[in-house]
Structure formats: C-alpha cells, structure tokens
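Note that one protein chain is taken out, while the other chains of the complex remain in position.
On to subunit A.
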Amino acid sequence: MLRYISGKFLFMVLSLFILVTATFMLMNAIPGSPLQSEKATSEAVQKNLEAYYGLDKPLYVQYGKYLANLLQGDMGISMKKKFQSVDKMIAQSFGPSLRLGISAIVTSVVVGCILGILAAMYHRKFIDNLAMIIAVIGLAIPSIVLAPVMQYFLATKLGWFEVAGLNGPLDYVLPTIALASGPIAFIARLLRSTMIEVLNADFIKTAKSKGLAGYVIVAKHALRNSMLPVVTYLGVLTAGIITGSVVVEKIFAIPGIGKHFVTSVIDRDYPLIMGITIFYAVILMISRFLSDIAYVLVDPRMRAGGKVGK
C-alpha cells in the first residue's frame, strides 16, 4: 500500500513538472515580447524593463529562476494589472472560488449518492425512473445554459435570490446548482448501476436472510461496495468543478480565480496565465492523489497490500 501511494505521489510530481515545463516553453515560444507596446520606448527603458522581468537572460536561466521562485511560492508579476504579484492575486481570489467549489463538490456527492441509492433500491419503480429522468436532464443542460436561465427565472422574475455576487449564504445556492447539476447526474447513474449489481450479490442475500432491515443492508453492506467508482470519479469531479467555475463565476460576477483566468487569457498576461495554470494543476493533481488514497481506504483488498487489477 505504501508502495502504491508513493508511486502515485511520484507520478503526480512528475506530471506537475512536465506541465510546468510545457507551459513555460509554450509561453516563451509565442513570437513577440509581451513588453512591446504601441508607444515607442527608448532603448534604455526597454533594456531596463527586460532586466526587471529577467527577459535579457538566456532561456534556461529564466526557466531555472522561474522554477526556483515557484518552489518558494513566487509566481512573478502580472504584466497588465499594475505590477501586482501573481501569487497575491491568486491568494486574494482563492477564497470565493474555494468556498463555492467545496459547496458544489459536497452537494454533488451528497445529492448524487442519495439519488443513486434510491434509484437502485427502487429499481424499475417510479422513484428509479424519476431519478434517471433527473439525471438525463442534468447531463443534457450545460452550466452555460442552466446558470443564466436560473438567474432569469429565480433571481429576476421571482426575486428569490440575488442576481449576482457572493455575499450571503443564500448567494451560494444558484452557482452551486449550476456547478453541481452535471456531477449529480453522473454520480447518480454511476452509483445506481454498481449498486444494482451489488444488491444482487450473495452477501446481500445473506444479510437479508439474517433479517437485517433494508436501510441497514444498504448503509452497511451495499454502499461501501458500490462506492469505488464514485471515489475514483472524485478526481475528475474536481476538474469539472474548476472548469465549470470559470463560466459560473463569469455569469454570477463572482470575484474568483476563474474570472482572472479568462481575463488573463484575453489580455495575454503571460505570468498570470502561467500562475493560474500551475495553481489549477496543483489543485487537480492533489485532489486526484487524495482520491487515489481514498480508493485504497475504501477497498479492503488494497489495504491488505494486494494489487487491484486494472
């Protein structure tokens, strides 16, 4: 088990290193200097600016310096936002994004699992059909449609929620639904199909013949054995939530990282793009790593030190 985890950890560090290198090279491959502007600057000023950003040195020196700084949490200075440091911009906007992300992830897992369990317990009955209709609709309506439509009906027409911003707890409702609807549908379908299989297994029949109540069987015996695919999905879920947050933050005018990301790409603010890319990548890889560990904890075969076949 230790071997498995350390292997995953090494793999994570390697992927991260490759991503950082690729991003750095890509940003440097773009023709033209980011310091070029319409205004003519004297040679001395240009030289000074280049020295300030370290652009006068050879590429490998720049790269080494970037890596060294990165390890200390220094991501350089934004080129568009009046010389603000990138790490500070990320730190400032991380709060709202993180809170929204956690709220979306918790909602997806809880609601998705409940729907999936109910659908499996009442397989081929009304509740199952209802849950699967919800799931199909949840998968079909993308966040870029759901968010503005909810904004229109629930916030503007009915006035139940604020149209934009993230100030009170109630403001989390609409963005959370927009982010979680797809994952809820996915988790519900995933859990339903594994659970139907598990509920037909022999050990469930044994539990039943012992006279255990239905919900005890589901909670104690079936759920744990059906959770594996859901746990594996958690890493992907984080990626989905981050992707979705870019759009949802734009629609609900939430001052988070996603908003910075889009503007940085449109402004071609290279240090900021790199900083946020690396930041996102770190979060994603850590969450994937954690989901790998959770997988080991859920699957007893892994704890015994065995290897689960692919």
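We take it that a residue touches a chain if its C-beta (ideal position, glycine included) is under 8 Å from a C-beta of that chain, and two chains touch if they have at least 3 such contacts; residues count from 1.
The rule we apply is simple: contacts and distances are computed from a predicted model.
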{"item": "Listed names \"Aspartate carbamoyltransferase\", \"Diguanylate cyclase\", \"Cation:proton antiporter\" or \"ABC transporter substrate-binding protein\", matching UniProt entry of the absent chain", "value": "\"Diguanylate cyclase\""}
{"item": "Hidden partner chain, touching residue among A:Leu67, A:Ile102 or A:Ala140", "value": "A:Ala140"}
{"item": "Hidden partner chain, touching residue among A:Leu174, A:Met227 or A:Ile251", "value": "A:Ile251"}
{"item": "Touching residue (missing chain; options A:Tyr66, A:Tyr233, A:Tyr280 or A:Tyr295)", "value": "A:Tyr280"}
{"item": "Contact set of subunit A toward the excluded chain (per top definition)", "value": "11-12, 14-15, 18-19, 22-23, 26-27, 29-30, 136-137, 139-142, 144-145, 148-149, 151-152, 156, 199-200, 205, 208, 239, 242-243, 246-247, 250-251, 261-262, 265-266, 268, 270, 273, 277, 280-281, 284-285, 288"}
